[in-house]
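Some chains have been omitted; the remaining ones sit where they do in the full complex.
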Amino acid sequence: MAINTILSFLVPKENKFFPLINNIGFVLNNAGKALIEFINADKEQMDGLYVKIKSYEKEADGLVDTVFVELNNTFLTPFDREDIQLLCERLDDTLDSINSSSKRVLLFMPNYIPEAAIEICNIISASCEAIYIALKELKTIGKKSDLALGQCDKLHALEHDADDLYEEYMKHLFENEHDSVELLKLKEIMQELERTTDITHSVGKIIKTIIVKYT
Amino acid sequence: MAINTILSFLVPKENKFFPLINNIGFVLNNAGKALIEFINADKEQMDGLYVKIKSYEKEADGLVDTVFVELNNTFLTPFDREDIQLLCERLDDTLDSINSSSKRVLLFMPNYIPEAAIEICNIISASCEAIYIALKELKTIGKKSDLALGQCDKLHALEHDADDLYEEYMKHLFENEHDSVELLKLKEIMQELERTTDITHSVGKIIKTIIVKYT
């Protein structure tokens, strides 16, 4: 048992971290919804919808910074310091990756948005929602949350689905797209979208580790 | 001297970590051998051989998870907690990168496998073996293992060879391949293979740090 875990039985826990982390989950969930709107939009509307995604990314950035400042000012945290830090870094990475994926669509502007891209965006949005739900459960630390663990399993399954989709699409793309610039654009966009589901999956693994460690 | 190092003289060491870490090395070594089989195979056999690589990657994933669970349940570890964690993360990354490199070959299926790709796979396999040998030596912690340090130097040299190979090949590719889709496929595959040797090199650096720190 880690020292911090032992001490945590003796000292009242600071709980300002929960509202902050919940807020990050809330913003992430909004970003996931905005991504779906964005990817289904007409080209003319995409610039405007991207602004929303960017603003969520900035908002989460500010919240993560606040958590880090708090971590430096707090002697005992409800979890080990590094667990909170790693969790927030990965949440930040998730929003960065949603942002850079949609940015790539805007910059490269392929002739059309493939169905597989829309489906991966649906998976990303569902993953953001699962993270949001799981993060809300962290406040029940001490009693194992089946709801939160279920979301972690869901994140694993969603990433698996995204992998299959991605692979099938890439195989199709390299066999059938003969315009090499178009192929390059679509490859770059799909890689970034798929990478986003890797990150949401790793968020799930971190949440699971935290739950298992403290119950 | 770190606190954990001081305490480690006073308390009997848990040594369940050594068998686990050795096992990861064993699986990694198998994955390196499977990669050579894969890259030299006929196209028709590649799917089947990839399944082997994927299964090693999953096996190592499970072992790394077990190490992380043990880390959370163990007060004193033979090394500092973060050293074990970082080592296992990089071992995991190595297997992920072997997996994604071979996956790229399958997905993009270039017209031919260049000799340079086969040579880098040989380097990766030799690197996996060097890691396997070095990890087995970690149990002799406390007396400096020349065998393990030699493997770390070897990992450095192997990465250097891979770098040279990669650079020469990329220069050649961009000068001579005029089919841009083919060029893109080969570039992507070679980048991922080269990245794998960066990771094996960083595993070597971590092992060296651990040896130097505890002897």
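General remarks:
Every chain is named by a letter (A and B) in the order it is written, and numbering of its residues begins at 1.
Note that in this section contacts are C-beta pairs under 8 Å (C-beta built on N, C-alpha and C of every residue); 3 or more make two chains touch, one makes a residue touch a chain.
A quick note: this is a predicted structure, and the numbers were derived from the prediction, not measured.
In this structure file the homo-oligomer totals 3 copies of one chain sequence, with 2 depicted.
Here, only the chains that are shown with their structure count from here on.
With centres set at the average Cα position, the gap from subunit A to subunit B is 27 Å. By the touch rule above, subunit B contacts subunit A in their complex via residues 68-69, 72-73, 75, 103, 107-109, 180-181, 184-185. Those residues of subunit A that touch subunit B in the shared complex are 1-3, 167, 170-171, 174, 178, 180, 183-184, 187, 209, 212-213.
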